[in-house]
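Taking it in order: structure first as structure tokens, then the write-up.
A single protein chain has been removed from this complex, and every other one stays in its place.
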């Protein structure tokens, strides 16, 4: 195989590293999306036998939209494990999943990342984090008179 | 036929033509054909008929093919073809009529010497791609290579419909606008 | 000169049963244990193997189709469309490329596939696909139309 062909093949089968921000996202729907990238089904060159899966780095897995204070690594990991195809490739594909609780990612992993996956749902703003002036000039149908005292 | 037996006895191959046959010019691949038959035996009657009726026509139509006749006593008739790339094909013509033999001779004439195997693909190309094969970076914006991750705008979900709050704010702006102007 | 032709006409009976079994046992040469060697057992499994072969030819075509669909969908999602929309638009514009060609283009001629994808996006807006406001498909009679 000539040098050009070999370089071309590396480029075509290049393994991508994706970043996924799991803040306020449903872990099970996210798992549906992540499993496609781990299996390589997001590429037109996909074939079950050709190992063309990508790496997925999940950040903010502590803030997934799921009650519970325990570090949610196991839920998201279990969800992805559950959604992956039930075959021998699953272990290898799970190895390409990296989950971190906060958005701090070790440098050797972050330098590999070359693309970002879109979130499934827009991130809502928490009530206590709405900026002050927006609350003040939000249109009101009715307001108490200035000197009214709320006991 | 299970695949192992298939591979054990016959195997599988890809489409190929000898020495880029047909790129510049088409060259007939049949080099030599031998008709073996018995003069007396009934099983070679079809072969003898073929030789009387059609062999001359065959030889005239295919000047590049060497034709051998091999009468052998008490041996069943058969056809033996040899091709330019060294391939050989043997077909028994025992008790076959001259029409059948005519068909098998035509089959041998149009072959190219490779053994008959299961084709894995029905197409072959030396230049699969003209625009360059797909790569993960081909359809992507080039700035993703130099972007600092995590990137907010790359990550935010695609908003389709507007939320109630946004609509309320837009309506209120119009409403306030009307109040000020009137 | 010795004339040997008449002797050849003496009939030699028997031996056919042996060859009949050889044909079956040849097909079972890679089975396990007695299925490989004992005729009465082997023939059952050879029949099963042959039936699998016949059914597998259809399954192979179905697998190819499914793989092609996955590839085309992957290519489409990367370019921001869906294969179902692309099919609808190609059907509307009269482009008759089939799955095999589309997946071939997605892999080997990506710029052509990209052209098809952008055609889909533009036409989709025109045809009003995936929007509630789009006109009802032709040939469909619903309540209130009669």
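Should a chain be cited, it is by its letter among A, B and C, assigned in written order, with residues numbered from 1 in that chain.
Quick note on the criterion: a contact is a pair of C-beta atoms (placed from the backbone, for glycine too) under 8 Å apart; a residue touches a chain by one contact, two chains touch by 3 or more.
Here is the rule we use: contacts and distances are computed from a predicted model.
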With one chain of the assembly withheld, which option in "L antigen family member 3", "Large ribosomal subunit protein bL21m", "DNA replication complex GINS protein PSF1" or "Exoribonuclease phosphorolytic domain-containing protein" matches that chain's UniProt protein name? "Large ribosomal subunit protein bL21m"
Among B:53, B:118, B:159 or B:173, which one is in touch with the chain left out? B:118
Need a quick check: the contact residues on chain C for the chain that isn't drawn. 47, 50-51, 53-54, 57, 93-98, 100-101, 104-105, 108-109, 111-112, 114-116
Would you write out the residues of chain B that touch the absent chain, in ascending order? 1, 10, 15-17, 20-23, 26, 28-29, 107, 109-112, 116-119, 122-127, 130-132, 135, 137-139, 141-143
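The criterion applied here is as follows: only the chains that are shown with their structure count from here on.
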Taking each chain's centre as the mean of its CA atoms, how far is chain B from chain C in angstrom? 15
In whole angstrom, the CA-centroid distance of chain A from chain B equals 44
So, in whole Å, the Cα centroid of chain A is separated from that of chain C by 36
Multi-chain contacts only, two chains or more: what residues does chain B have there? 132-134
Sites on chain C at which at least two other chains make contact: 75, 78, 106-107, 110
Chain C partner contacts - residues on chain A that touch it in the complex: 41-47
What residues of chain B sit close enough to touch chain A in their complex? 132-137, 140, 144-145, 147, 149-151, 154-159, 168-169, 172, 175-176
Interface residues, chain C side, partner chain B - complex: 4-5, 8, 26-27, 29-30, 49-50, 52-53, 75, 78-79, 106-112, 114
